[in-house]
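One chain of protein is taken out of this complex; the other chains stay put.
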Amino acid sequence: MSDDRRQRGQEIRRSAFGENGEERWRALNEIDSGHAESILEYCFGTIWARPGLDLKLRELIVIAATAAQDLPGEVAIHTRGALNRGASREEIIETIVQCAPYIGFPKTNHALEAANGVISQWDDHPDWHA
Amino acid sequence: MSDDRRQRGQEIRRSAFGENGEERWRALNEIDSGHAESILEYCFGTIWARPGLDLKLRELIVIAATAAQDLPGEVAIHTRGALNRGASREEIIETIVQCAPYIGFPKTNHALEAANGVISQWDDHPDWHA
Amino acid sequence: MSDDRRQRGQEIRRSAFGENGEERWRALNEIDSGHAESILEYCFGTIWARPGLDLKLRELIVIAATAAQDLPGEVAIHTRGALNRGASREEIIETIVQCAPYIGFPKTNHALEAANGVISQWDDHPDWHA
Amino acid sequence: MSDDRRQRGQEIRRSAFGENGEERWRALNEIDSGHAESILEYCFGTIWARPGLDLKLRELIVIAATAAQDLPGEVAIHTRGALNRGASREEIIETIVQCAPYIGFPKTNHALEAANGVISQWDDHPDWHA
Amino acid sequence: MSDDRRQRGQEIRRSAFGENGEERWRALNEIDSGHAESILEYCFGTIWARPGLDLKLRELIVIAATAAQDLPGEVAIHTRGALNRGASREEIIETIVQCAPYIGFPKTNHALEAANGVISQWDDHPDWHA
Partner (left out) sequence: MSDDRRQRGQEIRRSAFGENGEERWRALNEIDSGHAESILEYCFGTIWARPGLDLKLRELIVIAATAAQDLPGEVAIHTRGALNRGASREEIIETIVQCAPYIGFPKTNHALEAANGVISQWDDHPDWHA
């Protein structure tokens, strides 16, 4: 059922990003509610809900895929997601450093700075915690 | 020691790609031996040799990072690496499908086709086995 | 309903790519049926099914978005789609030439060659016609 | 004639971006006047001046091509251009949402936010109107 | 004068790529003659004709810019151009290796293989010589 997936997607999103993530989703929802629905139903309710890999590993994979496209904002978002899934600081930094030979140093440095910005402010941001 | 790292890098590469990988490295070594040395010393002897993440997970991360740049040839190489590190077919395919909302369907499809090409011919290619 | 969207997605896909497109979808379906379902339900059944822009214009937009990422295979597929939606040869070529100052000449040339390959063989390929 | 094209290019630029666009062009002209001349003569005076597609559709195509490269600043500029060519808010947002399955959600979200920023401030910015 | 630039552009192109380059230009000219004219007038007749950097250095810069976008076909074309401008094999390979930390190893390897393919067959291809 489509409604079930939407519901499941919302739960998976909340458990990754906390209240801070809700704000960004609501902003996208105001721009285009159909696109925002696809984020819940397809991205979080279908892809993230698949069995076969645990959620922490999925966060590390998405960090690699967004670092490779030089999207440090998304690296920061999914660093929050990875911490909320139980990843250690070391696993997140290690994921990015592993990408370096495959994406080059500039994109690697941007991703490291974005991830480190989240990690170093984690304790001061209860709104990032799910 | 630099020599130790070179040696370690060579071992890590061999255990990922088998004899088939050696051929490609030798071709790059003929084009520029210094660049080929960096592949051994920096990429495999330094980055891949770091503690903190196991080699199978590193292969999945590199598959995500190369799929995100539409590099299906590298997805194929690291699918061989992931299989040699004990990844299941499902874990490899799942890694690529998880990237889809973040990289778009064309790059995802190219990566799936590349990975599937390796997986479906795995038993017929002893030279891919490490 | 999710099933309705899947059905609608299948119809939209068929009316864009004809029998040739079915073959590629079936190959992806064998690699990962869940991903292939998302292609039908999310991509074709949800996004392509939205009101607000006609299907011919959507094909031209996708040609621009894939040319910009140097994906000539997708430019070729959506050139078939655009021709099946009633776009003229001139509209397709014009779309790509319009991108040139924004994506550079190499990607533009690759897209022009891909589109022209489809256009010049259109009459000989009934399997491309929807 | 080259001078004719330069003149025509200037007119096409002005009718797209208004006074605000002139400022940016003048800044580029101070950095390198030859490059700024090419913007007028080649980009606006030659490509944008071609027959075969109307100016509104060209703006939508450029929005797709720049969204696909994660260039939200250019998406914002050409959202202004599209509004000045008579595009509706819906047509612009729809163009970007159509790209989502082909470029991924992060780039789509960046483009939607950039376009929405222009659309929501349009009435307060007479300098954006041509 | 625009005609002068077109003429100058044609001369610069011929002196870079020889007869083999003419064939590719003619194919593009058949697809869209206006776009092919821009290649002569804007790209070769305006940009390549600027003073301030010699033609050999411009070829090395274009090799770097196309290697960085994973465009090995263009790396091959401009390797021919660089050799025709008097670049040594070492300068071309060195240019690509210098990019490695900034673009990652996969794109670097593709560019090295493309450049080496031209260099190693140079003596057998009089049609590549200008």
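Annotations for the structure displayed:
Just so it is clear, A, B, C, D and E label the chains in written order, and each chain counts residues from 1 on its own.
The rule is short, and it goes like this: a residue touches a chain if its C-beta (ideal position, glycine included) is under 8 Å from a C-beta of that chain, and two chains touch if they have at least 3 such contacts.
Because the structure is a prediction, the values reported are computed rather than measured.
Shown as candidates are E:A16, E:C43 or E:A114; the residue that touches the absent chain is E:C43.
Although one chain is not shown, part of chain D still touches it, namely residues 27-28, 31-32, 34-35, 38-39, 43, 66, 69-71, 73-74. By the touch rule set out above, chain A reaches the unshown chain at residues 70, 93, 97, 100, 104-110, 112-113, 116.
Listed for chain B, the residues touching the missing chain in the whole complex are 1-2, 5, 34, 38, 41-42, 46-47, 50.
Please note the rule applied: only the chains that are shown with their structure count from here on.
Note on C-E: across the candidates A-C, A-B or B-C, the interface recurring with over half of the contact pairs conserved by residue number is B-C. Taking CA atoms, the transformation carrying chain B onto chain C includes a rotation by 120°, reported to the nearest 5. Across the two candidate interfaces, D-E and A-D, the one carrying more C-beta contacts is A-D.
With centres defined as mean CA coordinates, chain D is found 24 Å away from chain C. With touch defined as above, residues shared between interfaces to two or more other chains in chain A number as follows: 34, 38, 42-43, 47, 50, 66, 69, 74, 100-103.
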